[in-house]
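Missing here: one protein chain of the complex. Every other protein chain is in place.
Entry: chain A
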């Protein structure tokens, strides 16, 4: 019973970062209409920003979150203006090849700059845990989870309650109408892509503490984020959080209860995509 409870808690705690990365991807796919395979590389950049700031100035990663978010918003905006906007009207295959190429390019630039080693941000509370009735909570995952909840709350508050959020939702739900209702769609795309990268970057900062920074750290998160947004329904921002929880719980259960579970964890996202797509097409038929 205790094992099950601990497993579920681990799952829930992991879901925060998943939801951050996946909400970002959902903005890129749902609002801008771009299947961004380089999304995890924004996470990677976030992780390296946290690492460099920590090594260079000793700044605690959880304090560098805001700066990383700003930098990544800029990176996302520049990526949108320079690479994405010119291919918005291009066939989807071209768009995917472009973002896939961007992913490979960013990974290799990071490889040139930092080498292939994994770099851990070793804070003083790195291995700290809180114990509560036989259950233990790692401090970094707990902090990351708490911040994720706050950030996601702010994101959904923005989407639900503000004038600009209404425009973002409008663009996500219909391509043709927003411009004719007076919305400057190009600005909404720019904002959404910048936010998308910022969310990925913030998750990267958290990963630098809980996992490590490395040139390929983001790729697994691209795949997991895809599994989550496929489960939520492409373009459905609201479904991202529950879908992230489901994926994280499934991974935690597999890791605990399947013999050799640790090795199978990275296959769970694939199973989730498979089941979600099959179920959808079966229901549609």
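Heads up, the rule we're going with is that a contact is a pair of C-beta atoms (placed from the backbone, for glycine too) under 8 Å apart; a residue touches a chain by one contact, two chains touch by 3 or more; residues count from 1.
What we mean here is this: contacts and distances are computed from a predicted model.
K.L.:
Look at the options "Diguanylate cyclase", "ABC transporter", "Electron transfer flavoprotein alpha subunit apoprotein" or "Stage V sporulation protein AD" and return the one that UniProt uses as the protein name of the missing chain.
P.N.:
Looking only at the record, the undisplayed chain corresponds to "ABC transporter".
K.L.:
Can you tell me which of A:91, A:133 or A:182 touches the chain that was removed from the display?
P.N.:
Candidates A:91, A:133 or A:182; residue touching the omitted chain: A:182.
K.L.:
Which residue, A:12, A:96, A:170 or A:265, contacts the hidden chain when the whole complex is considered?
P.N.:
A:170
K.L.:
Could you list which residues of chain A touch the chain missing from the display?
P.N.:
That gives, for chain A, the contact residues 163, 166-167, 169-170, 173-174, 176-185, 236, 238.
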